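One structure is given here, and the rest of the page talks about it.
Note that one protein chain is taken out, while the other chains of the complex remain in position.
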Amino acid sequence: MRKSALLAAVLFLLVALVPLAGDAYWLRLGTTMLMYGVIAMAWNFIGGLAGYPSFASAAFFGLGAYAGAVAQKLGVPMGLAWTLAGALSLAFAALLGLALLRLRGHYFAIASLVVAEVLRELVNSATDLTGGGMGLNLPVPHDATVASQSEFFFYAMLALAAITFAAMLWATHSKLGFGLRCIQQNESAADMLGVNTTLYKVAAFMLSGAFAGAAGAIYASWVHYIEPPDVFDVLYSVKAIVMVLLGGAGSVFGPLFGAAIFLSLEELVWRNYLQVHTGVLGLMIVLLVLFLPKGVFSLRLPWRKGKP
Amino acid sequence: MLSLQILANGLVLGGLYACIAAGFSLVWGVLNVINILHGSFIVLGGYLAYYAYAQFGIHPFVSILIAAPLFFALGYILQRSLINRMIAAPVLLTLSLTFGLDLMLSNGMLVAFTADFKKLTLDPPLGVLNLGGIALPVDRLFAMVLALALTGLLYLLLSRSRIGRAIVAVRMDREAAALMGVNVKRIYAVTFGLGALMAGASGPLLAMIFPISPLSGPVYLGKAFVICVLGGLGSVPGAMIGGLALGVVESFGALWFGPEHAITLSFTLLILMLLFRPTGLLGRTGYA
Partner (left out) sequence: MTTLLQLEGVTRQFGGLKAVSGVDLSVAPGEVIGLIGPNGAGKTTLVNVITGVHRASSGIVRFDGEDVTGLKPFQAARRGIARTFQIVQPFPEMTVAENVAAAAMFAGAVRYGDEANAEALGHLRFVGLAEMADKRASSLTLAMRKRLELAKSLAMRPKLLLLDEVNAGLNATEVDHALSLIRGIAARGVTILIIEHLMKVVLSLCTRIVVLHHGELIASGTPQEIVQDPRVIQAYLGRRYAAGGEAAEGQSHG
């Protein structure tokens, strides 16, 4: 655990140097990568550790984005708005988890997939609060330059990624993560051994929700404008899974590496083929599932074994 | 009178929904694979009917006969070549695989047909049937009857034919079926083919009623999910009941809450059913 923490600290410090390059393109790319990393790590709590095929990432991300945006619109300071958005997603995940985590397999997957659709419709119809289908503009602080702004959001996303990573590292090497691994391998046996499976699964779902929601809130402030189909996009749920699969499910660094690899592919391949954007993503998923279902690093790396 | 009219509309819609869901439910039940492609197959079937009618004047009802073998072959080959490799993999992987395939297909359709909605309008129109004050568009009525007939044919195939009994046997107990000489791999491929056939064949029927667009794929897929859960997984009668129930619920829901809440309503229904009655309205599974 100490080794992983040290390695991560070095990694995050290196990433923190990116703004020195001073290039707006690299800054945008870095922020996106960190955001993807947070979404992937957040999914890893429920999908990687507990082994539940959650498609709820988009729901949490969108909920956080709208919660943060609405709070800011109502005059809540930005940092507090992000925290509130994370807390709301956490509470929402708790309630949702109590209901949905009784389902298994395909049923859980579908139910979690549907949540984003329902939220999107609700946000669409709550026009007074959310602007509905017209989208929502966020206040832009006028005392800052564009460059300093993008630097600010980069560091905000970096801080969130670091916190998410710390939480995941802690969870993996604690009783919580151990219990979740038991659940992932054999839930009824875990129950028999005294694991309060409901509590553990809901806890994992809450962590998942909180971090994905916070990422959504920062994203909303960063891009200044959100609309329902953008932030409740089911592709967020799919990308989270793909990134973790790429990097290796259940590993501590997997989601981050997966996010980096995924974004590189996205940038290298898709920028040139905008029209077949989703098709190429689909092809990538198919190839990944067929040929590398255990991730790019299919070797058993030393840090992938979380000992009690 | 109004509620009778709404009920009739709902039942007509429900017959089509049953046809949408029957194949999806079959594949899910027998292979334990959720075929995310199902919605796009329906849309593709719709385009086939649209172009057949616009270019060659082939009536959509006839297009069904063209679509059926094509989609069966497509499904059979897809299962044999790709999906079968992941058949025993965890839910997450099989789901991701069909999801990826669906992204490719729907993107392909978007490039080929654009996102504009296309409407297949029969010329001359078939008119409207008036049954004691209840107005029923004849094309819808025909589409529903054909949809129910297709679903009924699937049921007959499963309950009467040799291959159908083998499919049911595999669904109930794969190992036992294999021991009794059933070629499980082939049955899987045939089942997936049948699922694709049902999707492709319901496409032309839907094209006569709803505008077609690649963007409609997920909508049909969502309906198939809801119907499976409503009616209970993996049974044709279940799909029938679930389809009719969803049709009626959507029609009345549109009346009471407004048509823009149709998706929210049906998905809320889905989640409630999953939580409180996961075996479906009929409370049983299988084809028995």
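For clarity, chains are labelled A and B in written order, and residue numbers in each chain start from 1.
One rule holds for everything that comes next: a residue touches a chain if its C-beta (ideal position, glycine included) is under 8 Å from a C-beta of that chain, and two chains touch if they have at least 3 such contacts.
Predicted model, so just to flag it, every value in this text is computed and none were measured.
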For the chain not depicted, the shown chains it touches: A
Residue touching the undisplayed chain, where the options are A:His106, A:Arg181, A:Lys201 or A:Lys239: A:Arg181
Where the unshown chain meets subunit A, residue by residue: 174-175, 178-179, 181-182, 185-186, 188-197, 307-308
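Rule of thumb we're sticking to: only the chains that are shown with their structure count from here on.
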Averaged-CA centre spacing for the pair subunit B and subunit A, given as whole angstrom: 33
Interfacial residue positions of subunit A with respect to subunit B in the complex: 47, 51, 53, 99-100, 102-103, 105-107, 109-111, 114-115, 117-118, 121-122, 124-125, 234, 238, 241-242, 245, 275-279, 281-286, 288-290, 293
Contact set on subunit B toward subunit A in their complex: 28, 32, 34, 82, 85-86, 89-93, 95-97, 99-108, 111, 218, 222, 225, 229, 260-261, 263-264, 267-268, 270-271, 274-275, 278
